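My questions will all concern the structure given below.
Note that this complex is displayed minus one protein chain, with the remaining chains in position.
Up next is subunit A:
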Amino acid sequence: MAEKLGREAAKHVAELAKLSFTDEELDQFVPQLEDTMHLFDDLQKMDTTGVEPMYSPTQEANVMREDVAVPSGQRDALLANAPETDKGLIKVPAIIDESED
C-alpha cells in the first residue's frame, strides 16, 4: 500500500475538494502529504479482521423531534454576513460561465 500520492493524484484530490494549487505550491504540498501518508502505512500492516469499525464514541440513540420552522427575526444581521447583497437578497455571480465571451 506504500504507494506515493504523486502530483497528478494530488491535483485530482484538490479538484474534488474545490481547491487549486500552483506548481510551486504542489512542489511543497505533495512531499508533505506523502510524508504524512507514510505514517498511515503502519495501519495497513495491522490485522483488523472481524473488528467492527467505530465512527463515534456517542452512546446516544437518534433523537427525533418535530421539524418546526421558527422565525429568527434576524434577517438584517444574517444578510450583513453575506459577501454581497442586493435588495435584501444574497447576490451571487452568474452560474453560466461568462469568461468565454
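In this text, contacts are C-beta pairs under 8 Å (C-beta built on N, C-alpha and C of every residue); 3 or more make two chains touch, one makes a residue touch a chain; residues count from 1.
Just so it is clear, contacts and distances are computed from a predicted model.
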Original post:
Just by its UniProt name, which of "ABC-type transporter, integral membrane subunit", "SAM-dependent methyltransferase", "Alpha-ketoacid dehydrogenase subunit beta" or "Glutamyl-tRNA(Gln) amidotransferase subunit A" is the chain not shown in this complex?
Top reply: "Glutamyl-tRNA(Gln) amidotransferase subunit A"
**OP:** Looking beyond the chains shown, say which of A:Glu8, A:Asp23, A:Asp42 or A:Asp86 touches the absent one.
**Re:** A:Asp42
Subject >> Given A:Glu24, A:Glu60 or A:Asp86, the one touching the chain that is not displayed >> reply: A:Glu60
**OP:** State which residues belonging to subunit A touch the missing partner chain.
**Re:** 1, 5, 9-10, 13-14, 16-21, 29, 32-33, 35-40, 42-44, 46, 48, 51-60, 62-63, 65, 72, 74, 77-78, 80-84, 90, 92-99
